[in-house]
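Worksheet: one structure, shown below.
For this view, one protein chain was removed and the others were kept in their places.
Chain naming follows the written order as A, B and C, and within any one chain the residues start at number 1.
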């Protein structure tokens, strides 16, 4: 890598560590990231960069540096309603709120990359768009920025970049072409039966039995309708009906989650889900149609194969042997791809390990990863600061330069 | 009927109406009937009668009046956590508490009967035990009196009497030999699965699907194991599992209610219920056994056939043609029979209609009883004062005199 | 009873025993009762009576004997495809065919009654219709006689009589007003899925899983839709789908049997059955609608209460103390009532025990009736000849004379 960039990266760690810890201490919930957005704006301003808000607490800065491609790099900035375990000395000072998904790593790394690129402007040419996105956990932050005019306000990127810290050897980079994060859908289904005293089932249309029938029946979508070996998850995470033993309630509520890597399969499953629920309500003789409310809908994160190959190549050159791996597809979901999709732009989303290597390797060996390694959204998920943050910062720079760095 | 008794009954209405309205205005929840018990004690004292507390708020007065049989008459005194509809001018003044099951009719009538019998002592001979029971709605009031020594403190009754007001033509008396109220059992079942992220069902033992399997499977007890035509109700009134769509919870909770007229059938159903739940947990590979907690267990109310015939005869003589009927078995439950069962004494429990006759007849004709006639436990259940209260008072006297009135 | 009748009855035993044994030796399947019908016609002719065929092998003789009521007595004449156990010395000589339902007792008794009534014509007045019905086991014999003009060819009866031998103390008569035999319906349901190789469920609409869903779901009609305590049976006696493990078949077949004492309940169950099956086929995404074929449909046998009381009184007078009892409702079915229903005539159908008293009482005591006492349709069901046949003959005469015997 260009020596100026290298020097710039080396010089920013002390600033970056402070910035990260400050951010970790002050997490904010989705779409309420006021302080976070202000802190980011202040840093950009300090670098002499203009920025603009989108969707309330989203911050975008477009850095033009001559002719060349347009690269968009995105980091999400919101935290979760989780009470932090006392793992590190820089723990959250907000009651019941925590950066339990590691987004503080994401935006600290992106700010670091901006800093390095601004300081080494002679090393590249083109346009770099730094995008700080709110509300990823609410599945609506990317869309809120787009609704606020993002797509008309910035140039169409040639490629969009995103990354996520997660359990794995700290600093290990996982790059995969094609689907890497699943498409996620949640459905809230309300069933309308008819209530009655518990001793008079003949006066009721029992929604408890109906809900049970439906949960059992829905299993047959994955077991019979989906081609064996195709990834498709249908989970009924919640079934709530009635409060007393001797009163047949009049409604029941199901909350269903779907995960897919293939939108056709997902569409088929949603069609079958609705068909089965409606038919079961008919079988039960329900007085009213069931209601379906879709929420927390995450798009598929489907890396462009060619661009993923390009970035993987750049990573392999810039990092150590064995540091870049091919990860399995992740069952988690993200709203990142809404942004490149709005531009019709290809994108690459990679993952970075954040666990102490000794701990991780021992857990893999013992088959106790699930128990011993804190995962995203858990109260003990505080990734190793070193080398994770440096690697994530450098990764953003390396990936950007794979497009912008061809200056002769 | 003896003229003295008749006169005494006629003279007590004005006192009784006031007492009833005062009682209706001041309902108290199960096992908290302090004011109610005190008011009853004060009335008994006014009649020169000693009384004693059992089970905290239970009141018993033993009226000895020469040789003869022992009759025990019981009235329950507790109210319900229901907010009263503004039906009458004497509505409840206790927030969210209401005599929505008509127990104020029961104890007002029993106090009236005591008054009439005390004033007409020359008309009967024997012992009359007036028993005011708390906590019927909690299924534990009768047992709490027995635990407090009731059975050793009063003479063994030759017969025990109880009555209940309910929807039906006001003042109509229903007497039935054999089972009249069902045996009721509630079971709270906790299922222990293993939680996991919604996208990783293979790491879970899904308690939502397990609970659904169980609800579906339990239907086969009534449909296949019980002799066709035999009364047996198994209702899962509540199924609660999970809160979010994308988290497979680790437990699920069922609340089941059972109703029977035959204890052998009930025992069979409980055996099958436990067998099925345990086996389904095994089928699911649960890490822990399910838990069964039984509560709100009501005994069978099984009228002695001979005594029911005797009381029915007395009623037919004392009331008008058509006023005494043979009701169908009721699916409701009561803890009354715990008391005579503790003495090994026969008992008769009858029911009394409390609805305006025109309203009731029209509803029957239109097939709209369920909608148009307020039923016990509903916020609009305030029985017609006249003639219901007079009939219930007279019925207690007539039934007592069927045993005690044979003085030459 | 009139002495002439008594004498006549006493004189016919030796003829009757021969006739019965001959009949038992030569059973004929439903609607193929050619020999049996001829033997009956020959006997009637021997008594100087005219007779006429209806429905091929049905035989009817109308015996007019002056003014008076019209009584119709019916006996069924067909046998079953059962290979007889070697119980008696007069066993069936037809291969694989046996009078395993005791119809040979029915028509032997009716012929005996005709003989006694013809010989004692001075003891009664009115019209006696002796009706020998084919094809009861096929549920179509009564209807075949009616289709052949029966209702227009004979006078409308004032009452119709029928009886059946079954397990119970030999010679004990059971008379019950109201429903005594259930209404029976059979349904053959064909489900149309789509076949595929067993390893490709996504290409199939799996009718095996669909059929299982339906069988499970149908349980909820009895468990939830029918008023607790109401007799309603829904049995899926047969489920047949596929032949090989690795081929998903394209169809599945269910055979369902329904039993009811209340036609409204039965109609409700059929409605629910069809609703559920259709809805489940929709839930499964079947390419074709399911098919319902109803067969073996038996009407309700619902004795007229007043006439049953009259016959019971006559029986109590004519038989010994304890010989006439009130039986429980029987779950079996009969097509007898089709005949009186065609005339709008009341009817009484009674049952007669045919088991050795010692054997029966011991089995009841040991709770082994199901194992130790051969029941109708079983290969060992050969009722005790004495006194069963005499009682059944006398019962027909006594019941007839309850209407015809009032000659001064």
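The criterion applied here is as follows: contacts are C-beta pairs under 8 Å (C-beta built on N, C-alpha and C of every residue); 3 or more make two chains touch, one makes a residue touch a chain.
These numbers were taken from a predicted model, which means no experiment stands behind them.
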Residue in contact with the excluded chain [from C:94, C:212, C:325 or C:364]: C:212
Residue in contact with the excluded chain [from C:203, C:326 or C:366]: C:203
Sole residue of C:300, C:332, C:345 or C:382 that reaches the chain not shown, by the stated touch rule: C:332
Contact with the hidden chain (one of A:40, A:60 or A:222): A:222
Of C:233, C:265, C:324 or C:404, the residue in touch with the unshown chain: C:233
In subunit A, positions touching the absent partner: 216, 219-224, 228-234, 259, 261, 329, 331
Where the missing chain touches subunit B, by residue: 199-202, 204, 206, 209, 213, 216-217, 220, 223-228, 272, 275-276, 278-280, 282-283, 285
Touch list for subunit C against the chain that is not drawn: 182, 184, 186-188, 197-201, 203, 206, 208-209, 211-216, 219, 233, 235-249, 252, 255-257, 259, 296, 331-332, 370
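In this text, only the chains that are shown with their structure count from here on.
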Rounded Å distance between subunit B and subunit C, as computed from the means of their C-alpha atoms: 45
Per-residue multi-chain contacts in subunit C, two or more chains: 216, 220, 223-224, 228
